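Below: one structure in structure tokens.
Only one protein chain is missing; all other protein chains are in place.
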Amino acid sequence: MSASAAPGIVPEPEDSRLAAANLVVGARLFASAMAFVFMAFVFAYFYLKAVDSNGLWRPSHVTPPQGYGIAILVCILGATAAFELARRGLAAGAGSVAMLALALGLSVAAVVLQLIAYLGGMSFGADGGGYASVFYGWTAMFLAFWLGAVYSVETMLATAMRSAREAAAADEAVEALRPSADATMVYLYSCAGIAVVTWVLLYLIK
Amino acid sequence: MSAVGAMTDGAGPDVRHGRRILIIWAVANVIFVPIVIWVLGPHIPPYDASQQSTDQHNVNVVLSALATPVLLMIWVYFGYSITVFRQRGPEVVDGPPIEGDPRIQVTWLAATTVIVIALAVYGTVGLLPSSAAGAGGGQGPNPLSKPPNAASALQVQVIGQQWLWTFRWPGYGGVQTPYLVLPVNRWIAFHVTSLDVSHSFWAYELGVKADAIPGNDNVAFVRPTQLRSFQIRCAELCGLWHGHMNTTGQIVSQSAFDTWIAQARVRYQGVTQQLPPYSHVYYPAPDQRAG
Amino acid sequence: MGILVAATVLVVAVFFYIADFLAVAPPVLAASTQNGASTLTLQTVPAYGHAPEPDWVTYLGLDSNGHWHHTTIYQLPAHTLVHVTLYQFDSASGLRNPFLAQVRGTAGGIASVDGKSFSVLNGDDASHTFTVPDLGLSVPLKGVPAGAKNPCSAAPCALSFDHTTIRFSFVTPGPGVYRWQCFVPCAAQFFYGFGGPMQTIGWMSGELKVV
Partner (left out) sequence: MSTTESPPPTAITKAPRFREQLIGFHLLWGVVLAALGYFVCHWLGTKIGNHIKGQTATDQDDIAVLLGFLGATLGWLIGLGFFNYPLSRMMGRPASLIEGEEYGVWRYFRLCTDHKVVAVQYFVAVLFFFGVGGLNAMLIRGELTSDNATFIQAGNYLTLVSLHGTMMLMMMSAGVLGPLGNYLVPLMIGARRMAFPRVESLTLWLTVLAGFMLISAIFLGGFPTGWTGYAPLSVEARAGMDAYLFSFALIGISLCLVGLNIIATVMTMRAPGLYWNRIPVFVWGMVTTSVLAVLAAPVLFAALYMAALDRTVETTFFLASNGGSPFLWYNLFWFFGHPEVYILALPGFGIVLEILPVFARKPLWGYRVAVAGMFGVALLSFMVWQHHLFVSGINANLRPFYMFTTELISIPTGIIFLIGMGTLWRARIRFTVPMLFCLAFFFNFLIGGLSGVYLSDVPSNVTTHGSYFVMAHFHYTIMGGLVFATIGGFYYWLPKITGFKLNETLGKIHFWMMFIFFNLTFFPLFAAGLLGMPRRVSSYNPSLHGLNVFVSISAWCLGLSLLVFLANIVWTQLLLREPAGPNPWLSKSLEWQLPSPVPSYNFERIPVINSAPYSYGIPDAPPVADFGTPARLPGGPAITPEGGVL
């Protein structure tokens, strides 16, 4: 229940840097929450591996699709790197549409590859024991989080293109992007870190 | 405890309040702690059907005796404050601006820390092999607190399933019985496991509680000391008849036990042949979805 | 804040709905009693075939007028010999704990399937059990052999369908409510075969009301 403004009172505007600060803090906190989600999967991985209940942690026929694994990891790291370059460009006051487009392309490619792997590339089903469960659960969950990354990269690209069209001055267009750029970068880096862990645990070590 | 005494020093010139509180508290302790120990104490469960339940009973009495002074301290202090420090009349008057006193805070922290460490040590001692108190709780496949002669203990496998307890006797040809009869004054080793979901084997008067988890062999030790019956209940939610998953066990003399188990072996001869070979865990058909 | 009133009304409505839902229970079926002995006639059906759960396995009970009722709450007189007849239309799915293949607590410790009396069944042939743990009463029910000619598809099943007939007697204890259930994991589509009908009174679990 909040009363409306008394007529004639115009509260002072708030500092534009505040929203940027909010976004960075929010991104860091969200990244930590995401880290705990995957910590649960890491725990499941090592716990079930240690228990090896009924000898069904990982039957011999259960082998992950190595090719897809590498390809997805490369796409994710590439997207992150491209976005970092775009962000550097912004900091230098340059436009960055090309790099952002590259980042978007790579991040979408990672999603597509994962879906293809699910539909065609798997040698085992979700009911193939402990490892199979962790594999499907973990990769699907990561896919969901990565879609968030795709969204923010797309947002950045769209904003860049629009402001390049409409903004009076180039630096104005850059200003429109910079705050979300830092936050998105935080999120992308943490996703990339988790992607590496994913690859090491699920694909690399036996 | 001493925090209250120290608080009075930090509370400014007027120290009488603190002394009064201390006196009331001391008197209350003198009255109530003995009541808790000698009047209430004997009635605190679990009772003494076994060495374990006896020790757990003693633990509960000790904890109650420890908790009473703390309870009394807070109650006396709050009771005194809200009676003496109350604002009479409608007007609003500010109290003295006391922002805190490091000495009291440190004293309090020290006191609570000492109590906590004492409690933890006390509880840990209860888990040592030498002590019987902790042996009744489910300890998993390799028990920490086990009796010195655990190897010679009578092995009983407790099998939980929805919704029935059955008991298997590896020492007697792996016969399985729907009832639990135990010899008195002998170490028993329960091996608790489950065929489907999680249950918890609770032999109330024996002071035994061990979760029955599929794929896990949960060991608990007990040494019955009285000829009597005891309740067996399920203490972990396991579905429709969780509340009805109970039966009654019996503690009998060694000879009576021998005759009982011998009869059981004869009576269940036919079905015993159908049982799977004895093992610490049984894996049910994974997901049996057939009609 | 006017929402509060609506909220209150809504709470009460939801509450009554929940209460009403939770209070429902299957009807009580009284066993017919003459000259000192009761008879209880039941059948098991692989799939009930009607709403609300057409594909659930279930017990049915026969009343004195020869009508089958879909319930598992049976009323019996105390301290009385009860003759139970069970028409078993379901196929075998095997016991989880073979110990329950043992016949316990019946008169003479035996039961009869299609006229042949037995005290221990082969656990893999069991389709259901009729077990009252608190009375120490347990009878495994032999399933219809695999590859039956004309299996029954919907309750109630006429005796013309393939079935086995199990008969046994037991003496009821003093008054009280005693739960009974089936111990064969026979719930299709449920993990461990023990969900749904196995955990719902009126299907594979019920109560004996001894009065």
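Annotations for the structure displayed:
All chains are identified by letter, namely A, B and C, in their written order; residue positions are counted from 1 within each chain.
Please note the rule applied: contacts are C-beta pairs under 8 Å (C-beta built on N, C-alpha and C of every residue); 3 or more make two chains touch, one makes a residue touch a chain.
Note that the structure is a prediction, hence the values are computed from the model and not measured.
Contacts of the undisplayed chain with the visible chains, over the whole complex, involve A, B, C. Shown as candidates are B:G138, B:P224 or B:G249; the residue that touches the absent chain is B:G138.
Here the missing chain is touched by one residue of B:I44, B:A150 or B:V181, and it is B:I44. Even with one chain removed from view, chain C keeps its contact list with that chain: residues 1-5, 7-8, 10-12, 14-15, 18-19, 21-25, 52-53, 55-56, 177, 179, 188-192, 194-196, 199-201. The missing chain lies against chain A, touching residues 1-7, 9-26, 29-30, 32-34, 36-41, 43-44, 47-48, 51-58, 126-127, 129-134, 136-137, 141, 151, 154-155, 158-163, 175-180, 182. Those residues of chain B that touch the chain absent from the view are 3, 7, 11-12, 14, 17, 44-46, 52, 55-56, 59-60, 63, 66-67, 70-71, 74-75, 77-78, 81-82, 85-87, 92-101, 104-105, 108-109, 112-113, 115-116, 119-120, 122-124, 126-127, 133-134, 136-144, 192, 196-198, 200, 202, 204, 207-211, 213-220, 231, 233-244, 281, 283-287.
Keep in mind that, in the parts below, only the chains that are shown with their structure count from here on.
Chain closest to the overall centre, judged by the mean of its C-alpha atoms against the mean of all protein C-alpha atoms: B. Chain centres here are means of the Cα atoms, and by that rule the chain farthest away from chain C is A. Chain B and chain C have CA centres that are 38 Å apart.
Chain geometry summary: the mean Cα position of chain A and that of chain B are 47 Å apart.
For chain B, residues touching at least two other chains: there are none.
Interface residues of chain C, counted against chain B in their complex, comprise 46-47, 57, 90-91, 93, 96-99, 101-102, 104, 119-120, 122-123, 131, 133-134, 136, 179, 181, 183, 185-186, 188-194, 198-201, 205. Chain A meets chain B in the complex at residues 53-54.
Residues 159, 161-164, 166, 176, 178, 195-197, 239-241, 244, 247, 268, 270-271, 274-276, 284-285, 287-291 of chain B are the ones that touch chain C when the two sit in their complex.
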